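Here is subunit A:
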Amino acid sequence: MNILSLFILIPLLTIIAIMFTSNMKQTRIVSAVGMGIQLILAGILVYLYLSERNAGNMDAMLFYYDAVWFPTLNIHYTIGVDGISVAMIALTSIVVFAGIFASWMVDFLYREFFISLILLASGVFGFFISLDIFTMFLFYELAVIPMYLLIGLWGSGPKEYSAMKLTLMLMAGSALLFVAILGIYFYSAPAGSQLTFNLLEIAKNHIPIEMQRFLFPFAFIGFGVLGALFPFHTWSPDGHASAPTAVSMLHAGVLMKLGGYGVFRVAIYLMPEAAHEQAWIFLILTGISVVYGAFGAVVQKDLKYINAYSSVSHCGLVLFAILMMNQTAMNGAVIQMISHGLMTALFFALIGMIYGRTHTRLINEMGGLMKVMPFLGVVYVIAGLASLGLPGLSGFVAEMTIFVGSFQHTDTFHRVLTIVAASSIVITAVYILRVVGTLLFGPIKNDHFLHLKDAMWFERLSTLTLLIAIAAIGMAPLWLSNMINFSLGPIVEKINGVATVAGLF
Partner candidate 1 sequence: MNSEIMFYLLAGMILVFSVLTVTSRKILRAAVYLLFVLISTAAIYFMLEYTFLAAVQLTVYAGGIVVLIIFSVLLTSHISEKAIMADRKQSLLSALAVGAGALLTLLTILRFTFVPSALPAQTSTVTDVGNALISYERDGFALPFEVISILLLAALIGAIIVARKEKDGIIATKEKK
Partner candidate 2 sequence: MVDYTYTLLIPLIPFLLFIFIGLTGHKMKPIVSGLIGTSGLAIAAILSYITAIRYFWTDHIGVIGYKSIKAFEITWLHLTDKLTINIGALIDPISVMMLIVITTVSLMVHIYSIGYMKGERGYHRFFAFLSLFSFSMLGLVLATNIFQMYIFWELVGVSSFLLIGFYYEKPSAVAASKKAFIVTRFADLGFLIGILILSFNTGTFDFQLLTSPTGPAITMPGGAAFMGMSVLTWSLIFIFMGGAGKSAMFPLHVWLPDAMEGPTPVSALIHAATMVVAGVYLVARLFPVYALGAPDALTVVAWVGGISSLFAAIIACTQTDIKRVLAYSTMSQIGYMMLALGVSGYGGHDGLGFMAGNFHLFTHAMFKALLFLGAGAIIHAVHSNDMKDMGGLRKYLPITHATFLIACITIAGIPPLSGFWSKDEIMVAAWHHNKILFSIEYLVAGLTAFYMFRLYFSIFWGKATHYHHTPHEAPYVMTIPLMILAFGAVFAGFLPFHALVTSDGMPFESHLDWSIAIPSVLIALLGIGGATAMYMKANGLPDKLAGVFGNGYKWAYHKFYMDEVYLFVTKKIIFRFISQPVAWFDRHIVDGFMNLVARTVDNTSNLIKGFQSGRLQQYGYVFVSGAIALVLIFVYLWNF
Partner candidate 3 sequence: MTGSIPIQYFLIISTLMFFIGIYGFLTRKNLITMLMSIELILNSVNINFVTFNKYLYPQNLQGHFFTLIIIAIAAAEAAVAIAIIINIYRNFRSIDVDNVDQMKF
């Protein structure tokens, strides 16, 4: 049995097990155990991966397995991982694990809730291990659909509206994506030979530049919608605001990363020439995302909206760095995906916990919470500091890799854009400190808050898992960075090797 298939199998087994549980306690224990195994498995995967690499295995993809499941169109179940996917899988299992504990107290239709949540997770895992773009797309859809139910049923506020909006916008993205995938498929092999969806096979073939020009925007925007690309990001604030805690965590933490990962794996990797030609348009858009999201977050009143806009800004940075198309910036993009995934999941978990106590998410109505819930307060401050790029926490590593990498671009236009994007770190400081200052510090605004309890054990477990991961990356980023770099090398070479057109500027 290939270890990667376990990543899909274990969630499915967990789901089956959940169906047989009879009360809330059993359900959540089963979920926690299942996802705990998944987390351990991710740890084993990282270990196996690194030892394979150390043993000198230079294959692009490790743990490769291939089986055809729809011969007519030559669709395969092809799986395999490189450093980037391993990192993303590790991120996913951490976030899912924390998410289970963050939703410990869900009592409405709890069985269905955990089933949908884990189904979503299995879709994400499937996406990251797939090398067949059709299967990848399939898993992507598998991840998006439970989202609708999760927000629509367990959400808060205008949840039907938000669920509908989120799902429709993502589906619109999928539609674009599907066009791109089919287009790639029809040019995936030289005329006359068997067409394929296999990423590695397609990469060997050269898609005609005219087709690339046509298909690249589809692929980029299709994935970009999920990655909160301006101006297709508006599902994010509403969706996150309405979603239940664990879903916000998973969505902002992991699902939005599918966008960045997809852009990287499909759009840019398979269509590098068009990427070079059109990068400037999308660079401007993502540059806007970065700054605009940050400014947007400054005046929001709802905690979740603030975080959603900050996600727009940070995810914009991911796409921005990927579009720079050099190794350092792309490395930064992957680290940023992981870092932002952990950070934002932590934020949403904390917001959920605070909301569960104060029953409000409006920062004006809260204040001085540090005094009544010191644990949550401290973790919130640390999460905030990570978000504004404090050295020693993951955000800094990611941002600096991106900025230094982007600035190595020989083109002045790119360097100027980098400076513009870098200016977002100031704005980030403004909104993070505004939240921290109003929410946690200052006098207590409402006497009712005085009786609130600090975090319970499962909440501590949930936040500490994420926090440790953030600090680990922040303090010792080298192993992660090297793991990613190793796999990035050949990819960047391919992307830039065929670059005949240097771009417009």
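Things to note:
By our rule, a contact is a pair of C-beta atoms (placed from the backbone, for glycine too) under 8 Å apart; a residue touches a chain by one contact, two chains touch by 3 or more; residues count from 1.
Selection rule, in plain terms: all candidates are chains of the complex that A comes from, given by their letters.
Treat the numbers as computed from the prediction; the structure is a model and nothing was measured.
Which member of 1, 2 or 3 touches subunit A in this complex comes down to candidate 2. By the touch criterion given at the top, residues 165, 168-169, 230-231, 233-235, 237-238, 292, 295-296, 298-300, 309, 327-328, 368, 370-371, 385, 388-392, 396-397, 400-401, 403-405, 407-408, 415, 418-419, 422-423, 425-426, 429-430, 433-434, 437, 440-443, 477-478, 481-482, 485 of subunit A touch candidate 2 in their complex.
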